[in-house]
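Here the complex is missing one protein chain, while the rest keep their positions.
So that you can tell them apart, the chains are marked A, B and C in the order they are listed, and the count of residues begins at 1 in each.
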Amino acid sequence: MEINQSNVETTIEDPNFLPKKKSPRLERVKSLMVKLVTNKMSLVGGIIVLIYFVAAVFAPWIAPYDPLGIDLPNKLQPPTADHWMGTDDKGRDILSRIIYGSRLSLTVGVVSVLIGAFFGIALGLISGYYGKFVDTVIMRIIDVLLAFPGILLALAIISALGPDLINVMIAVGIFSVPTFARIVRGSTMTLKKVEYIDAIKALGASDFRIIFLHILPNIMSPIIVQGTLRLATAILTAAGLSFLGMGAQPPSPEWGAMLSDGRTFLWSAPHVATFPGLAIAIIVIAFNLLGDGLRDALDPRMKN
Amino acid sequence: MFIFIVRRVLQTIPVLIGVSLVVFLIMQMVPGDPAVLLAGESATEEQVNQLRSQLGLDQPLYIQYFDYIKNVIQGDLGTSIRSNRPVLDEILVRLPVTIELAFWSIVVTVVLGLLAGVISATKQRSLTDVSIMVAALIGVSLPNFWLGLMLILYFSVQFQIFPVSGWGTFAHIVLPALTLGTSGAAIVARMTRSSMLEVIRQDYIRTAKAKGVKQRYIVYKHALKNALVPVITVVGLQFGALLGGTVLTESVFAINGLGRMIVDAIRMRDLPLVQGSILVVSALFVLVNLIVDISYKFVDKKVDLN
Amino acid sequence: MTSKEILKVRGLKTHFKSGKKVVKAVDGVDFEVKEGETLGIVGESGCGKSMTSLSIMRLVDEQGEISGDGVYFKDQNLLDKSEEEMRSIRGNQISMIFQEPMTSLNPVFTVGEQISESLRIHQGLNKSEAWKRSVEMLELVGIPSPEKRAKQEPHELSGGMRQRVMIAMALACNPSLLIADEPTTALDVTIQAQILDLLKKLQSEFNSAVIMITHDLGVVAETCDNVVVMYSGKVVEHTHVDQLFDNPLHPYTQGLLKAMPRIDEDVDELYAIEGTVPNPDNLPKGCRFAPRCPIAKDICHEKLPELTPLESGSKVRCFAYTDEWNKEESQNGDINKEAAPSQGN
Partner (left out) sequence: MVTSTKKQPLLKVTNLKQYFPIKGGIFSRTVNHVKAVDDVSFTVYEGETLSIVGESGCGKSTTGRSILRLENPTSGEVRFNNINLLDLTKREMRAARKDIQVIFQDPFASLNPRQTVGRIIEEAMEILTDMPREKRLDRVKELLQQVGLRPEYAYRYPHEFSGGQRQRIGIARALATNPKLIICDEAVSALDVSVQAQVLNLLKKLQKQYNLTYLFISHDLGVVRHISDRVMVMYLGKVVEIGEKKDIFDHPQHPYTKALLSAIPEPDRTKRKERVILKGDVPSPINPPTGCRFHTRCPFATEYCKQNEPTIEQVGDKTNRVACFYAEELS
């Protein structure tokens, strides 16, 4: 009997089995960074995003000209050494306007995604966790929001609230709610069936504890991925609204609005419409790259 | 199957009610008095009050809503402020143009997207695959209003292959359909690829290999049919994005469709027209989704939609 | 009884490279299967038994590298075959049954279509001939009202039924070798009994050789003639089934038998093999079982023993059966008698 008891005790010794002691949370962040950096595409995406953010924060120091400075004698100039991206119909430097414009676009993107994520996560958690009647009601509301095709819901909201950048953030935020809600709901429902949730329920844990300590931390990966990808969509949508004249108002250097201004001179000065469009396309590509990279890095199925 | 269809049809009713409610409520949020707006600036107070009671605007909100719904069901979407014509008539004039545009765009989306996705998946990690995926990434990221302008710039202004704007012949359709269909095609391509790769990892593909089935048959017979299931959902959702996208595309190409009309109506503050057209487009989308879901059920019989 | 060897595996290796690490899933496996014989391959998860079978069929995915001296099927080396030639062998001369009947059938085709496919590929039957034969096969594997069932899709069938369909599919072209990879693990015991019974019946009917891959020693006892025991990518023992239970040779096999709770015996305390299976990308230097072995000596930690044939006809990979053993001083000084291999067969 004694021998066997010791047998049990010694079964676990395997010094090679565990890695050296380090903070596992730090390890995880580190390994995520390593994965993102080794994935060249997401590295490129990350760097571009960083450049845009730097441009936004330090716009006054970086921009060569005043974004609103009218210089009519030099209007509609093609790209030159003085004006790398040329000037618009009022002689304003397009590069400076694009640099300042990153402030607007990134703000709109981040704020609207935060709005969408906040409400979406809340609705998704409640819906997925409680199920039944609550779920039915919330999902019907989400269905209604999804029934508005594309940017029409945002347009409808703007048409009521009036064209303004703040309203664009609200509209695009609401437009993002269903995506977050669905993803969070799905993950919550999957997670609810996992045994460790049952284990914690068997301990009599409160719903609050289960949702915020056990479910939410475990569904952060898809939320972060979605958030990043959603930033791309939000910036696109906001630019689209401004393009239609439903967002930022002249003379503010919003990319979509600048693009819209450039349409008039498409024949004579195509650069006026080209560069703002490129600015949008590149940041959107960057967020998409970063989002895809995060998905690959965080998706457990990709691990071998 | 029959029960499923009936249930699915019935499920769209609350959604439609919800949509109408949202549209109705959003319009209530408009600052200012609609009666004043309608009566025009020169109207006297008395005229405004008369108009207000005539339109039922002095009634409680829910009664206004019920009246609104009653009218909608009877086909009365109100009267356009600008043209003074029934909203429904205005919409019906523009709708065929938008539907035609949407149709050709979805063709671009599905054909281009599926083709690219399947090619990409079968040649995983090859140069072709990488090129297609880079193209798809750019495709989802380009603002379509900008893409439209660039297409005009090169194909209409520089090479003069296609007309700059307008509507009528097939040549008019090409650029707008490409503009509108590109992002959808890119999304479908990415989805098809990942779905194929997912399916190829499944046990039953291994079974097929163990049976000695040729690679080509494994891809096109065993894998594709299974991989299409999630793609159908994406196509359905893309149709919505596409309908919304008409707003921008029609503006860029100066096409007199519903989308452009909505933008103009918002600009003119022609609220009944905005309300009516958003309602109609949304209802159209709900209908399309219904059809997609039912066809989905046919492809994948074990799919559990509830 | 010396019947012809239908399959001879020599030095088979399947390595997976991921980054700098090399995972040696199968690492030098030798065994042979005789005509009409059922050979069991047993071992715990991660020992490489399933990967061995996939390697024989050359169905390992791209990252896996198969190498070795040869996999001789009817005297032809399968490792030298072109992909085209392999395809004509798979499902025709060698076929497979997999563990998960729920996921191993294609959900969008009827079971009749899936059985027909093999027949059409390998026997050139037309659609209606193949269908007819498929229905016959379904009847043969004991599926009631086979005409109706053939038209159903897999999700309409129970797990046991699906495994019968898999068997019908595997046997459709009358293969000379059938590889069954844990065919009953996902099934309940009463269904397992049905399937094992069916397999035995059909084997005598079709006279195929069978490789039965399983972790369940009970299944081995019921179905196999000879047994290969695998541990950590290597064969540690190859013996007759009676020998395996009466006189297990390798300390691992001995431990495994004692660790298994039995339905016909009461023991107060089960024997437990210490420790865990080594990580396949970080294998110990000497004998792979040495870190867990109750009788290991210094040499076991230094050198990898060979698979040594004994007089009895069994083979074992353990220094305790070699001359080197007695030269060594025992590390423990005190050999656990129960675990010590009894010599002199």
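Quick note on the criterion: a residue touches a chain if its C-beta (ideal position, glycine included) is under 8 Å from a C-beta of that chain, and two chains touch if they have at least 3 such contacts.
Computed from a prediction, not measured in an experiment: that's the story for all the values here.
**Q** For the full complex, which residue in A:41, A:70, A:205 or A:298 touches the chain that was left out?
**A** Answering carefully, the residue with contact to the hidden chain is A:205.
**Q** Using the touch definition from the top, which of C:147, C:242, C:298 or C:324 touches the missing chain?
**A** In the full complex, the listed residue that touches the missing chain is C:242.
**Q** Pick from C:129, C:216 or C:281: which residue touches the chain that isn't shown?
**A** In the complete complex, the chain left out is touched by residue C:216.
**Q** Per the definition of touch given earlier, which of C:65, C:85, C:147 or C:269 contacts the omitted chain?
**A** The one listed residue touching the chain not shown is C:269.
**Q** Take the complete complex as the reference. Which residues in chain C touch the chain that isn't displayed?
**A** Against the left-out chain, chain C lists 44-45, 158, 160-161, 188-194, 196-197, 215-223, 241-242, 245, 255-257, 259-267, 269-273, 276-277.
**Q** Considering the whole complex, not just the chains shown, which residues of chain A touch the missing one?
**A** Touch set of chain A with respect to the missing chain: 4-5, 7-9, 11-12, 17-19, 21, 24, 194-196, 198-205, 209, 214, 217-218.
Keep this in mind: only the chains that are shown with their structure count from here on.
**Q** Whose Cα centre is nearest the centre of all Cα atoms in view?
**A** If we average C-alpha coordinates per chain, A lands closest to the whole-structure average.
**Q** Averaged over CA atoms, how far is the centre of chain A from the centre of chain B? Could you give it in whole Å?
**A** Roughly 23 Å, centre to centre.
**Q** Using Cα averages as centroids, what's the distance between chain B and chain C in whole Å?
**A** Their C-alpha centroids are separated by 54 Å.
**Q** So what's the Cα centroid distance for chain A and chain C, whole Å?
**A** Taking the mean C-alpha position of each chain, the two centres sit 50 Å apart.
**Q** Can you check the complex and tell me which residues of chain B touch chain A?
**A** Against chain A, the touching part of chain B is residues 14-16, 18-19, 21-23, 26-27, 29-31, 137-138, 140-146, 149-150, 152-153, 157, 239-245, 247-248, 251-252, 262-263, 266-267, 271, 274, 278, 281-282, 285-286, 289.
**Q** Which residues of chain C touch chain B in their complex?
**A** For chain C paired with chain B, touching residues are 57, 59, 86-92, 95-96, 98, 100, 103-109, 117-118, 121-122, 153, 155, 166, 169.
**Q** List the residues on chain A that touch chain B in their complex, please.
**A** Per the touch definition, chain A meets chain B at residues 140-141, 143-153, 155-162, 232, 236, 239-240, 243-246, 256, 259, 262-263, 266-267, 270, 273-274, 276-277, 280-281, 284-285, 288-289, 292.
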